[in-house]
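With one protein chain withheld, the remaining protein chains of the complex are depicted in position.
Labels A, B and C are assigned to the chains in the order they are written; within every chain, residues are numbered from 1.
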Amino acid sequence: MLFERVVSEGIAHLSYIIGDEGKAAVIDPRRDGEVYLDIAARSGCTITHIFETHRNEDYMIGSLALADRCKAEIYHGAAMDFAYGNAVHDGDSFRFGSLSLQVLETPGHTEESISLVVRDTAGGDVPLLVFSGDTVFAGDIARTDFFGVDRKQEMAEKIFDSIMRIFALGDGVIICPAHGAGSVCGGKIADRPFTTVGIEKSTNHLIRMGRQSFVSQRVTESPYKPPYFRTMEHFNRSGAPGVPLPAPRFLTPIELQTLRKCGCQVIDIRAPGGFAAGHIPGSLSIWRNGISSYAGWFLSYENPVVIIDDFNQNTGEIIRQLYRLGYDNVDGILAGGIGSWFKNGGEVGTFRTCTVYGLRERLEREEVFLLDVRDIRNRRDAGFIPGSHHTYLGELPGHLDMIPRDVPVIIYCDAGFKSATAASILAMHQYRDLTTVLGGMAAWERAGFPIGHEK
Amino acid sequence: MLFERVVSEGIAHLSYIIGDEGKAAVIDPRRDGEVYLDIAARSGCTITHIFETHRNEDYMIGSLALADRCKAEIYHGAAMDFAYGNAVHDGDSFRFGSLSLQVLETPGHTEESISLVVRDTAGGDVPLLVFSGDTVFAGDIARTDFFGVDRKQEMAEKIFDSIMRIFALGDGVIICPAHGAGSVCGGKIADRPFTTVGIEKSTNHLIRMGRQSFVSQRVTESPYKPPYFRTMEHFNRSGAPGVPLPAPRFLTPIELQTLRKCGCQVIDIRAPGGFAAGHIPGSLSIWRNGISSYAGWFLSYENPVVIIDDFNQNTGEIIRQLYRLGYDNVDGILAGGIGSWFKNGGEVGTFRTCTVYGLRERLEREEVFLLDVRDIRNRRDAGFIPGSHHTYLGELPGHLDMIPRDVPVIIYCDAGFKSATAASILAMHQYRDLTTVLGGMAAWERAGFPIGHEK
Amino acid sequence: MLFERVVSEGIAHLSYIIGDEGKAAVIDPRRDGEVYLDIAARSGCTITHIFETHRNEDYMIGSLALADRCKAEIYHGAAMDFAYGNAVHDGDSFRFGSLSLQVLETPGHTEESISLVVRDTAGGDVPLLVFSGDTVFAGDIARTDFFGVDRKQEMAEKIFDSIMRIFALGDGVIICPAHGAGSVCGGKIADRPFTTVGIEKSTNHLIRMGRQSFVSQRVTESPYKPPYFRTMEHFNRSGAPGVPLPAPRFLTPIELQTLRKCGCQVIDIRAPGGFAAGHIPGSLSIWRNGISSYAGWFLSYENPVVIIDDFNQNTGEIIRQLYRLGYDNVDGILAGGIGSWFKNGGEVGTFRTCTVYGLRERLEREEVFLLDVRDIRNRRDAGFIPGSHHTYLGELPGHLDMIPRDVPVIIYCDAGFKSATAASILAMHQYRDLTTVLGGMAAWERAGFPIGHEK
Partner (left out) sequence: MLFERVVSEGIAHLSYIIGDEGKAAVIDPRRDGEVYLDIAARSGCTITHIFETHRNEDYMIGSLALADRCKAEIYHGAAMDFAYGNAVHDGDSFRFGSLSLQVLETPGHTEESISLVVRDTAGGDVPLLVFSGDTVFAGDIARTDFFGVDRKQEMAEKIFDSIMRIFALGDGVIICPAHGAGSVCGGKIADRPFTTVGIEKSTNHLIRMGRQSFVSQRVTESPYKPPYFRTMEHFNRSGAPGVPLPAPRFLTPIELQTLRKCGCQVIDIRAPGGFAAGHIPGSLSIWRNGISSYAGWFLSYENPVVIIDDFNQNTGEIIRQLYRLGYDNVDGILAGGIGSWFKNGGEVGTFRTCTVYGLRERLEREEVFLLDVRDIRNRRDAGFIPGSHHTYLGELPGHLDMIPRDVPVIIYCDAGFKSATAASILAMHQYRDLTTVLGGMAAWERAGFPIGHEK
């Protein structure tokens, strides 16, 4: 029996390959799908089936390109029309050697969401594991807000009932969800690469609160939704383009100058400190580990993207992460990193950084606008720096009118990374006196400074 | 949270690395332990603890060398004296970030066997998974025959009770055993890389038969025990030597000639057909996938070992497999493979192969000695070719007196691999008229030929 | 400065990437061209130019697919019309940082062959190295027989004069040819991964014999030309299809049975011994290291190809080698290797093997037809086994009428590999009593047996 989980960091996407006696199925393949072919070949298996547990909105699914390479069939839930693949219905069953995969319709996250129950027909036909897609996660339940305010209650009820169907399989059944901790598809997924029905029953807070409380809570919630979701929804229904990973050019500072004039998007993946100490004016700061979460808020699919790093370490990873979000327009990397820009005497933007100790002094001493760009629900609600104003980073470009231009702006976030992204956006809009806080709220708390709470 | 399983093919050994907040533990590390350092480094973790669930007998444990590299402490059960490491007792608990690992004494396979129960203190302290060592496997229970006939009943009772302790943790708990399918430590481990308490409760045949039946059955059993187990037991108690992987020399046919005169062990890892068609006289045939299971029966730790292949593909894997069994005496590889031996005009041994159709004809036509070298319990008991005599491959060298020298010997096994090993052993003992059966018992059955059964 | 040689084993093809200050050129890219993108990315270079030193006939060039990935321009000699790319002329020059690459027209192997002379403009503009394509190799000169008997003299004169142009660059210039030892494009290329003008002047036998002798010799020669050359010539002129590496399915014995009925081509990559001891009837034996040299003689581009191995080790390499020859029709691999065929009780073909000692006995004792399938020029001419008849392996299918069907056929070659290919072809044509000689002519010579010479 073949069973492997393929983790795509960043989007915290979990896909799976499962097989027996030479035939294998892939569940929710990512776009850069060589990995499945490699696992299959190493295991002496042919990928014959590809299952999509649902139409994804947070990444571009790789079913079509993979199916093309290995001549597999694609399957998804029947409750939505896709431009490709085959519809499956509750109870449909597929055999791989002695394994069976049976479709369990589990709507809620989307209408056509399905789960797949794996049984070993040679071992008494007991359910062994379930691919639960975006239904239940370790310690969390998937979002149910995609169908508008009117259907919030309905979808929340549906997902709860779907989970109960999964739980009925038995406590010992292993749950294989489509996302791990850090995904934008679940707010508080546990940092745990496995779970079971039994574990979720005893530990999943949302489930333990009961159907009614869960639905009531869900009705009041409005999770953030980055704009690239629309593009993903479109392509994941109509079929994602099968282009290979971009092979961006290495640009000299002079070539980059030229490209900037034509409106390219410059994305600086360095840590906040380096960006503050000197960056290319107009560039967007997203530290390398933040790409998967924040690129989709700010990057367009049109203009070419150029990547700036210090030493161009592992830029292939960045290209891959952007590619998974559908960005096929990564055209350049600044050769030699930001240092070559400096050497060449190019224009340089800077802003200041301060520690929380420095922040406290400034707050006492000057008039400043203190901006908190954290997630409101998970973070700001739990306490903030007194006197700060809040706008979530993702929504900052639409809320510039709330930020004054005549006083210094100091920005903080959770740990000091997102604040640099915010500063880069403000700088693009001609804010000039900007400071970000090293270590952010975490450092503020650690210093034992006072914490404000919403009344 | 870090959690990865490291599979060592061949011995079907499963080891694990688990950690949180920068500290990690390794459970039952294999000897070539770079893999744990790599995973830890990639995950930003330091290996601080190494747990041995028991004193292993089927492979050489890598605790000492790994501990030396990363300055970790080693822990094992208190019921046996080890020459290294620290003793732990039931209830002892270790913290890794928000995870706790608690010792559960689970004797039966060995006296000092322990399991380790993992809980997430941040998630309600519910048991999540258990490292069960050689206690319960997916679909099987570990051997309990290592302490002699007198204690068979006692050890069988102990292991059953230990498993009940594990089962008491709850159906949802994931079981992480130390072996997968193919191990010599369990006869019928399921080919499934995961299990849970719930799954085992519903599917594990040995457990479902109940304590009394299980113990009664165990008392009558005598599993095969290869001679290298003694060496492993010795080193795994006193501390395994910390030598690096051997870097064998590539030998010319002439150099190999010289070494053969000094008594080197020549092991031919090719498939049976190639061996039959031409091999170096005196060489031992073990096809590459059989090394982990059969080398320990026939190879000595003293004389240098030389490897023969067709094209020297992935010989590093073979060296690694032998190294895991403690063979540090792999000194040579025939450069250019067996073809260079032929080119050089060296002596060549051959024997014949036949299909099951050919076998049937010969059985009707001539007087032959038909030898079955399969496992008696799992295989021969289920049926055999009428007229065949049985000796298990591993025990063949001690039973040569039962094999006549004046008639042709035809050897068969399950699928046609082990019979070549048997033929190579008989050839070393001057048997001359040897034939092996392509496809073995599997092909015989597929052909629909008659099958005999012990009365 | 970036300079790397990329070796494609099998076809012994040498390609190069050279660059400076962020821009790079690839010379004669192979079809699986990720390697160039990887080197370029690692070195911070963009591939902007691709040069083809000539229209290749022995492998499918990867220019178009690579150009597509990295948006590079393709260049080749002007003396032939290509369906893609740009024509360059003698003296055309390209800059990469401080390097210049200058075109030197060097016809002879083909009409449009060019060489590229590399100079460092920052270091006095002295020629440093020359990419000589298929003009001069280490110790050899490329074939000049592609334009028919009538133009043999003309092309031989041209290549000699072209080499003189290269030699005029100076003794210290490093020569970077497009092939190394083992290529079908040169009979006796030295097994040496480097050379210089100075080294060739002192050691290249063909050059040292002088223009007149060289041309005279060339006029008399007719090197073997495998049929796939035509396909390569076609595609390398019109543009090779940009399909990805095949991802063949793993087939069960039963699926393979079905495919065989539909006319698939079964290629067995095992060593000769295993093939002799048991193979699938109708399969073609080409040992894994012989694929690049012999597949193009016998495999068609139409019917699907299925690969048979013992243990399916590194089959990816085989698929890659076939892909480089334009075989996009590799559709299957027998899952579990030949052993699964045997287990399943499938039909089995066999033939015999013998040592040279056994051969000698048989020659004395019986009437046999002894067949020598070696290269006539390099091998047979130097001596043979008395009484043997000769047909070159590649041309065997067209010369079956010379091989009797009523006596045993014994086949030998250089070392015992090609004879199994020959035997597999004879077996396909219903020859039944076949034997191949282990170790071939090499073993015969080593045994000190008599050697015959053509009068």
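As a convention for this text, a contact is a pair of C-beta atoms (placed from the backbone, for glycine too) under 8 Å apart; a residue touches a chain by one contact, two chains touch by 3 or more.
Quick caveat, the model's predicted, so the values are computed rather than measured.
**Student:** As a test of the contact rule: which chains in view would the missing one touch?
**Tutor:** Taking every chain of the complex into account, the missing one touches A, B, C.
**Student:** With the missing chain put back, one of B:A181, B:A335, B:I376 or B:A447 would touch it. Which one?
**Tutor:** B:A335
**Student:** Give the residue, chosen from B:Q102, B:T231, B:T252 or B:N329, that touches the chain omitted from the document.
**Tutor:** Checking the options B:Q102, B:T231, B:T252 or B:N329, the one contacting the hidden chain is B:T252.
**Student:** If the hidden chain were put back, which residues of subunit A would touch it?
**Tutor:** Looking at subunit A, the ones touching the missing chain are residues 270-278, 287-289, 310-311, 313-314, 337-339, 341-345, 348, 350, 353, 355-356, 415-417, 438-440, 442-444, 446-447.
**Student:** At which residues does subunit B meet the chain that is not included here?
**Tutor:** Against the left-out chain, subunit B lists 21-22, 37, 41, 44-46, 69-71, 244, 247, 249-252, 312, 315-316, 335-336.
**Student:** Footprint of the hidden chain on subunit C, which residues?
**Tutor:** 1, 3, 120, 123-124, 126, 128-129, 139, 170-174, 190-194, 196-203
One rule holds for everything that comes next: only the chains that are shown with their structure count from here on.
**Student:** Among all residues of subunit B, which ones touch two or more of the remaining chains?
**Tutor:** none
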